[in-house]
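Working notes, structure below.
Coming up: chain A.
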Amino acid sequence: MTHLPLGQQLLDTCAALLLLLSFAMLSQRRVVTLVNLYAVQGAVLAAATLLLAWRTGEEHLYVSAALTLVLKVAFLPWLLHRLIRRLGVYWDTEPLLKVSGTMLVGLVIVVFAFSLAQPITRLASTDTRSAIGIAVSVVLLAFLMMITRRKAMSQVVGFLSMENGVFFGAMSASYGMPMVVELGVALDVLVAVLVLGVFFFQIRERFDSLDLHHLETLKERD
Partner candidate 1 sequence: MKAIDWITQVLEMAVALAAAPAFLGWLNQCRAWLQNRRAPSLWLPYRNLRKLFHKEAVIAENASPLFRVAPYVVFGTMVLAAGIIPSMGTRLPLVVSADAIALVGLFAAARMFMTLAAMDVGTAFGTLGARREMMVGFLAEPALLMVIFVASLISSSTALPVITGHLASGHLGLSPSLAFSAVAFILVLLAENARIPVDNPATHLELTMIHEAMVLEYSARHLALMEWAAQLKLFNYVCIGFALFFPWGVAVGRFGPEQLLVAIPALAVKLAAAGFALALIETISAKMRVMRIPEFLGTAFLFAVLGLLVHVLLRA
Partner candidate 2 sequence: MLWLPHPVITTSPSLLTGCVALLCGWVLVGLAGLLRPGSVRFAGRTLFTLGAVLGLGLAALAGASLLSGGIERLTLPVGLPELPLHLRLDPLSSLFLLLLGASSFGISVFAGGYFREGEGALPGLLCLQYHLFLASMGGVLLANDAYGFLVAWEVMALSSYFLVTTQHRIPEIRRAGFLYLLMAHVGALCLLLCFGVLQGGSWLFTFHAMRAAHLSPGWAAVAFLLALVGFGAKAGLVPLHVWLPEAHPAAPSPVSALMSGVMLKTAVYGMLRVGLDLLGRPVWWWGLAPLILGLFTVFYGVLFAAVQTDMKRLLAYSSVENIGIVFAGIGLTIVFAGSGMKAVAALALLATLYHCLNHSFMKSLLFLGTGSVLHATGERNLGRLGGLIHRMPWVAWLTLIGTLAIAGLPPLNGFVSEWLLLQSFLFAGRLPHPFVNLLIPMGMALLVLAAALAGYVMVKFYGIIFLGQPREASLVRAHDCGLLERFGLLWLALGCLALGLFPLQVIRALGAVTGQLIGAVVPQGSPHWWLLAPVPARPVSYGPLVFLTATVAVVLLTALVVRLTYRQRVRRGPAWDCGFGAVTARMQDTAEGFGQPIRHLFQPFFEIERELPEPADREPRYRIAIRERIWRLIYEPISGAVGRLANTAARVQQGRISVYLLYSFATLLLLLAVALIS
């Protein structure tokens, strides 16, 4: 891989980091750390975006990099931390699946994701296309994380990191989406988190806890 240009190598490193981070999130049970990891993931994403912008000269990538930086590194983590402090949720309870088991499933998923990415990689014209597989696996891993967690907070973080994965996929497959879409997506994510904030307080004032097992009354099985 030495013959690759530096930027390329850096990009691949970013991609690898992203994957590593989502694995870390998958295994992490401390909510605060989870949020920090999310922030880091955002930072890596922003870095990758910048790198790409610099190499391809796509100016709208600069904008999205800035967006990422503001939104996913600064604002959202701050908001989440604030919520955590206000609501006092620090630990997630034991996940539904043992961490080791989760890891194994995660590995399988990564393999699947890469096989999945093959045709896309073949199609895509970008030189970051090798990272598509990673993007897919980030998405799926986030999904897995949402499944295995019991606290609303960690589910949200999973949701956000899934969005990260999607974003990374967009970038690596086609240097990002059209501007209008990017803005829309960013807006939606922002609103989503705000809504979530409201939500947390509502849930909290009802159940004085964010444990999801309170939210299992509506069902058919008796």
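Assorted remarks:
We adopt the following convention: a residue touches a chain if its C-beta (ideal position, glycine included) is under 8 Å from a C-beta of that chain, and two chains touch if they have at least 3 such contacts; residues count from 1.
If you want to know what made the cut, all candidates are chains of the complex that A comes from, given by their letters.
Small disclaimer: the values here were computed from a predicted structure and weren't measured.
Screening 1 or 2 for touch with chain A: in this complex the touching candidate is 2. The residues of chain A lying in touch with candidate 2 in their complex are 96, 112, 115-116, 119, 140, 143-144, 146-150, 155, 212, 215-222.
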